[in-house]
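Only one protein chain is missing from this complex, and each of the others stays in its spot.
Then we have subunit A:
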């Protein structure tokens, strides 16, 4: 790791006297020490997850909970007994069908809400009509409500309409309640990019749909990346709607994981932790691969652009 050139340059510009320089160096060392300390603290739970998931049940003991596994994950305490890898296969068996279902939920939810959001965002930022601000605020409020506030009638509505407890119902719900945030993100995005071309096409008499389809949509890829990440992650991680509207057998991975962790095999911490890691993998991959946009998405989640 090379020590930055950036800071030193700035320090040169400021040209502090020798005493200040030494103070600066101490301050910088302290800062790095603090940053690394926080790094370790933040990573601690991950360490526990990984280490515990690789221990056979007999080795999971409170007294050695922070220690590395005593044996290789494929070795057993007794010949033929459970190994650390067994945790992973137990977790996989418990979660695999639900993981598949959750992909079928999160991907369409992300795509459909994003597309609708981009149309709304376009209209509310670039092809405005009187009282557009009111309409925007009307839509936005839906993002902040505690979903508990609509849960009782929603559950009744689901029962009343005879909707199934599977992924389909959850998909509809995620699309609907994803609309506000997607609209917000696209509106902020479109406000931020200059679109003279759009104005020109408007002057040339192109209709709204044509302008949207041929000029705005092709420029929207970065916006889509952000909303898709946001929607995918929130649909994947959702527990509230899943718990109220679905059930363990037909529901998404959050329910299956909760069942694995709190269900019948209560004592099997190793399998629960392996399961937690498995269930987090897709969103972690999204975060790692698209990290830059992930941050962008988080920013767009705050109201002010």
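In this section, a residue touches a chain if its C-beta (ideal position, glycine included) is under 8 Å from a C-beta of that chain, and two chains touch if they have at least 3 such contacts; residues count from 1.
Throughout what follows, contacts and distances are computed from a predicted model.
The listed choices are "S-adenosyl methyltransferase", "Carbohydrate ABC transporter membrane protein 1 (CUT1 family)", "Bifunctional protein PyrR" or "AzlD domain-containing protein"; the UniProt protein name belonging to the chain that is not shown reads "Carbohydrate ABC transporter membrane protein 1 (CUT1 family)". Interface note: of A:22, A:96 or A:145, the residue touching the hidden chain in the full complex is A:145.
From the options A:89, A:156 or A:214, the residue with contact to the unseen chain in the full assembly is A:156. Subunit A meets the missing chain through residues 1-4, 6-7, 10, 14, 31-32, 34-35, 38-39, 42-43, 45, 48-49, 52, 62-63, 65-66, 116, 119-120, 123-124, 127-130, 132-133, 135-142, 144-157, 176-177, 179-180, 183, 207-209, 233, 236-240, 243-244, 254, 257-258, 261-262, 269, 272-273, 275-277, 279-280, 283-284, 286-287, 291, 294-295, 298-299, 301-304.
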